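With one protein chain removed, the remaining protein chains of the complex are shown where they sit.
The letters A, B and C name the chains in turn, as written, and every chain counts its residues from 1.
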Amino acid sequence: MIWPIDLAILTLVVIAGIGALMVKDLLGAAILFGAYSFMMCLLWSIMGAVDVAFTEASVGAGVSTVFFVAAVFRTSRRTKD
Amino acid sequence: MKIIGLIITVVTGALLIYAAADFPAWSDPASPASTYLSPHFIEKTMEETSVPNIVTAVLADYRGFDTMFETTVIFSAGVVCFFLLRISRREEEEPETRYYRHVLTGVTIQLKEGYKMPPSADFERIDAVWTPPDLIIKTGCRILIPFVQLFALYVIAHGHHSPGGGFQGGVILGASVILLAISHDLRTAVRRMSEKLIGILCAVGVFIYAGTGALCLLLKQNFLDYSALAGVLHVDPITARSHGILIVEIGVGIAVLATMIWIYNNISSAGRYRQGL
Amino acid sequence: MSEQYPALLVIVPLLSALVVSVAGWVNKRWCFPIAVAALSVSAWSSVGLLFRVLNEGVIVYKLGGWSPPMGIAYYIDYLNGLVLPVVSIVALLNLISSKRTVEQQFPDKTGPFYTLYVLMVTGLLGIVVTGDAFNLYVLLEIASLTGYGLLAMGEERAPLATLNYLYMGTIGACFYLLGIGYLYIVTGSLNMVDIARLLPPLYQSKAVLAAFIICMVGVWLKMAFFPLHAWLPNAYTFANSASSSLIAPLVTKVMVYVMIRLMLTIFTPKFVFNTLAVHDAVVWLAVIAIAMGAVLALKERNLKKMLTYIVVAEVGYMVGGAWLGNRAGLTGAVLHIVNDALMTLCVFLVVGNIVYKIKGYAFGDLKGLFAKMPFTMGAFVIGALSIIGVPPTCGFFSKWYLILGAIQAHQYGFMVALLFSSLINVVLFFRVFEIGFYEPFSDHEGHEHHPAVMAEAPLTMLVPLYVVAISLILVGLYTGDIVNHIVQFVIPKGFM
Partner (left out) sequence: MTDLISMVVAKYNYWIYITLMMIGLYAMIAKNNLVKKIVGMNIFQTAIILFYVSIGVKKGATIPILEHGHGPNAHHVVHAVDYINPLPHVLMLTAIVVGVATLGVALALAIRIYNNYNTLEEDEILAQVREK
């Protein structure tokens, strides 16, 4: 395991997670959530959980983000927090 | 609410940090989790099931019962989304305003109160909220989709030897149809895979899994004991386990494929299939 | 065939849920008979299993032919042997009774409704029968997801109430999952019996303590134990009556079963009552739960919501009884799982009948109901007497054991809370009787009809209701046999 990469990804995971919750636009939150999932997937593949990482890449970063975007499209992008 | 949330969060976090002190060191090969059950799986999987990918073997055989219910969870999510969102057929058959666009000139025609236009090559039906078609996106996706689907089939079939399996492959297959719906429109995707087909495929996928288990039951073995299939498949019991895993992975793939499209269709159109994302 | 009962119990409903779902697309009329047939098979196998447990003791069924702890196994002992028939029979009776309501409320969606219904019963039966801690989580999620779907179809406020339930339920299930992860990291096993075998040397570990607390909080969230009950009343009140009369009797009771299973099988009473010694605090929490449930129920002017607060109070009975840590208390708690499932089913079926005929359940809608629906209200009286705890109905006997346990454990606060809540229940139900009996019937425009015309619910709704009402009395009369032949074997050694 290469620790600088590891540390960089861990930091990005936390930043993306907080960003998804802070941003004042639901579409932005959905996309940041996709980024969060993808960083998580990288983290797991570093840890050797290849099957889990593969699933997270297709489900978390792929289909979940699409669901979010579709739901935001059907409702509203507006948010107060 | 914010203060209560903060208090609950801090208390939970403190409890978890307090407990983490007694964990075995991280990545320690001598921790109980690594020495109790997992050596059996790692060392015996090959001789007991003949599947090199240990995760696949444990997923679909040793803990196959979990995976069957995992597929059922996805299936029930699909049914719930349909149940909650889908507008009933009677309501949808009310006369609607249709929009048609002349392909060459771009003139839009509005037909009220259920009038239809006879199918012709000059006019295409469009949504009320219409965005101009992007040639690059449409063509790009049309080229991409077959390759995505080919890759998905590879992922399902090669799950015994490499990361992947029914679930990941099914999601990718579903995503290819969702891509079609996004790049064109929902109506195009629904024309390719009708709602009824999707609804039946979901159930069929889970049925393949549970039915394989029930077949083992009928062949006088315990539920999901694939070695019972040896007589049916004309192979030895260990290879029968490997084949049994492949069969259930295909079932998972079908169920997940259909459910992902189903959930997407219902969410993106809020239950009215006439217009979606 | 009888050695395959444990598999049939869960597999038959699962397979038929899939068939029902396909039938919903082909011909809707087949859905209901298939669902009834499936749940009848489950009920039959669960009763068969109970008799096998009585004759042979604990049954172990290995799924996939892998012996535990490698694979997943079912363990059926006296505790889940008793709970299984209750779950399957309650679900079957409610299914038959709610046929008309479902056709009235979702004419287009009967297929998905019955699919979700049968899947939910599959999940609940699986939770009760499984011997694997992680398998329990997966089945819990099936039961919850289908439950969200069923509850959200109702009045205008139902989706919001259900979404709140979904947040709370997800936190609860995730806490349970996390607790199992903590146990896995220190023991390396997921099988309940195996974890119990590996745990004793680790009782002083902080990780085990945290695992216990997290699991308990998760399960309490799911069963709506005070102060984590906030999601329950709205979610159950605004749902359609067919779903609420399935979910209100079963979900909280099954979660109480999971709590008792965690306490007795995974963590063992030695850890819970000797190493931890927090049972006094939990019993006091149960006292507050009962008192708050009763007081909040008193405040409601709406029959269904009043009943949901009674459900919250009843959860307090069972949690308190289980945490008293003695023979009588645990007997009372286990008996109350059975009794409360039947009592709650009885009163919620009555609400279902009233909603079917009157289209309302506020106190104002109940005027003159004894004249209008005498048979329905007759069953309501039996259910109400049982909840109050009048002998010979079954509610009296479980309450008797609970009070006995409270006295033996010197928990007089719990005893007072039980008596107080019985008193409040008397007030609650007699207020409803009074409105139903003395006030003249009036329709929504306020025109008084005198005398009210009898408009009883159809026979398909009345027969299951009366089966439940009579079983309330029968279970009460045979309480002694149930305790002597089944419940006393649930009590672990060393309980006084």
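The criterion applied here is as follows: a residue touches a chain if its C-beta (ideal position, glycine included) is under 8 Å from a C-beta of that chain, and two chains touch if they have at least 3 such contacts.
Since the structure is predicted, the reported quantities are computational estimates derived from the model, not experimental observations.
*Asks:* Which displayed chains make contact with the chain that has been left out?
*Replies:* Those shown chains that the absent chain touches are A, B, C.
*Asks:* Please identify which residue in B:H102, B:K116, B:R142 or B:H161 touches the non-displayed chain.
*Replies:* Of these options, the touching residue for the absent chain is B:H161.
*Asks:* Looking at B:V80, B:A152 or B:A230, which residue reaches the missing chain?
*Replies:* B:V80
*Asks:* Taking the full complex into account, find the residue in C:I34, C:V47, C:I96 or C:L178 that is in contact with the omitted chain.
*Replies:* Of the listed residues, the one touching the omitted chain is C:L178.
*Asks:* In terms of residues, what is the contact footprint of the unshown chain on chain A?
*Replies:* So the residues of chain A touching the unseen chain are 10, 13-14, 17-18, 20-21, 26, 29-30, 33, 36-37, 40, 43-44, 47-52, 55-56, 59-60, 63-64, 67-68, 70-72, 74-76, 78-81.
*Asks:* If the missing chain were put back, which residues of chain C would it touch?
*Replies:* Residues of chain C in contact with the hidden chain: 134, 138, 141, 145, 148-149, 152, 156-157, 159-160, 162-163, 166-167, 170-171, 174, 177-178, 181, 184-185, 190.
*Asks:* By the contact definition given up top, give the residues of chain B that touch the hidden chain.
*Replies:* Here the touching residues of chain B are 1-2, 4-6, 8-10, 12-13, 16-17, 20-21, 23, 25-29, 31, 33-34, 37-39, 41-43, 45-47, 51-55, 58-59, 63, 66-67, 70-71, 73-74, 76-78, 80-81, 84-85, 161-163, 167, 263, 266-267, 270.
As a working rule, only the chains that are shown with their structure count from here on.
*Asks:* Based on which chains are in contact, what kind of graph results: line, ring, star, complete or other?
*Replies:* Shape of the chain contacts: a line, open at both ends.
*Asks:* Per-chain C-alpha centres versus the global one: which chain is nearest?
*Replies:* Answer by centroid distance: C.
*Asks:* Which one of the chains is farthest from chain C, going by Cα centres?
*Replies:* A
*Asks:* Is the number of contacting C-beta pairs greater for A-B or for B-C?
*Replies:* B-C
*Asks:* Chain A to chain C: how many Å between their CA centres?
*Replies:* The separation of the two C-alpha centroids amounts to 38 Å.
*Asks:* Quick check: how many Å separate the C-alpha centres of chain A and chain B?
*Replies:* The separation of the two C-alpha centroids amounts to 19 Å.
*Asks:* Sort out for me which residues of chain B touch chain C in the complex.
*Replies:* Spelled out, the residues of chain B in touch with chain C are 15-16, 18-24, 31-38, 40-41, 61-66, 68-70, 72-73, 75-77, 79-80, 82-84, 86, 88-90, 196, 199-200, 202-204, 206-207, 210-211, 213-214, 217, 221-227.
*Asks:* What residues on chain A touch chain B, complex-wise?
*Replies:* 50-51, 53-55, 58-59, 62-63, 66-67, 69-71, 73-74
*Asks:* Over in the complex, which chain B residues touch chain A? Could you list them?
*Replies:* 53, 55-56, 163-165, 167-168, 171-172, 174-175, 178, 182, 260, 263-264, 267-270, 276-277
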